[in-house]
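Yeah, one chain of the complex is gone here, protein chain that is, but the others are all in their spots.
== chain A ==
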Amino acid sequence: MQAPTGPYRKALSDVIGFLVRRLANYIVLCLVATFLAFALASLTFDPIGILMQRNPPPPDAVIQAKRVDLMLDQPIPQRFLSWLGGVVQGDFGQTVAGHPITDELGRRIGVSLRLFLLGVTIGVICGVVLGVVSAIRQYKLTDHVATLFSFVILSIPVFVLGTLLKQPAQAFNDLIGSNYLQTLGEATPGFQGTWFESLGDRLRYLIVPTLTIALGQIAFYSRYQRSAMLDVLGSDFLRTAQAKGLTRRRALFKHGLRTALIPMATLFAFGFGLLITGGTFTERIFGWYGMGDWLISGVTAQDTNVVATVTLFIAVLVLISGWLSDVLYAALDPRVRV
């Protein structure tokens, strides 16, 4: 490879400048998003109201103490700033019930990330391959099967799919005569063993939930990839490439696939949003105590700090995937100069 020179180097530094600007933009977005979630939660939640509904009602002194404890006597921006100040020092505040959030955070992030990363990796790779194959073999058997698969999967919401997949998992367990596939929890409680045994144990709990989340991702990406690839297949530049003597395979992969991946780069950031929502359902259905589960119980308990923490986590994930998508976009489409 030659070192880039002249106008090419200028273009390269433009792209890098673009990516740096986007990154700065995303960091601001994260803060604004977390602030908005914090503010919305503070405005709509009424933790004192929940406390008051207890029977017998707690004495006034307890309520006043709780109010001061939750800083409800201060304006929202100030509450946010003091929470953010804690976050910077690694302290995410307390739940409504008074437990420190930081204690639980690491474990919950681990649980969620395990699910998300496996789901997105399997989903993107299998989805793009499936989409390209079914576009190239349009209206052949492969395409029909792949299309049917995507249509059916995309029509089944995660909370139905999870419950449905539990049935074949149960049947599989009955067949082999042991409870190999677990569908509740993320590890055997109190499991003792070596690192490797513990990995094996977690794998048993991981398979069905990962399948639940990956199937949706595969279907999602393959639909759009097929669509994008078909648009490219009908284009003039591909015909030109073939007319110039490239083999069909070479024209498809060097010219077609690259162009067809451009809309995919944008989709990636959004597929990730879908994944996070899907992950929330998956965690609830399979009894995983991850971040998604925390969001639901946080809203139910009307807990502002928990909601803000989960939002920050989601925002950081979306930031990373959004920025990755910008990098891909800049790499794939040299015409884009923002």
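To be clear about the criterion, a residue touches a chain if its C-beta (ideal position, glycine included) is under 8 Å from a C-beta of that chain, and two chains touch if they have at least 3 such contacts; residues count from 1.
We take it that contacts and distances are computed from a predicted model.
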"Oligopeptide transport system permease protein OppC", "Acetyl-coenzyme A carboxylase carboxyl transferase subunit beta", "NADH-quinone oxidoreductase subunit J" or "ATP-binding cassette domain-containing protein" - which is the UniProt name of the missing chain: "Oligopeptide transport system permease protein OppC"
Residue, one of A:V15, A:A315 or A:A330, that touches the chain absent here: A:A315
Touching the absent chain when the full complex is considered, from A:V132, A:L267 or A:A330: A:L267
Of A:V15, A:A37, A:A169 or A:L206, the one touching the omitted chain in the full complex: A:A37
Candidates A:L154, A:A187 or A:V327 - the one touching the absent chain: A:L154
Hidden-chain contact residue, picked from the options A:I76, A:L230, A:L246 or A:V327: A:L230
Where the missing chain touches chain A, by residue: 25-26, 29-30, 32-33, 36-37, 40-41, 43-46, 138-139, 147, 151-152, 154-160, 163-164, 166-167, 227, 230-231, 233-235, 262-263, 266-267, 269-270, 273, 276-277, 280-281, 284-285, 295-296, 299-300, 302, 307, 310-311, 314-315, 318-319, 322, 329, 333, 335-336
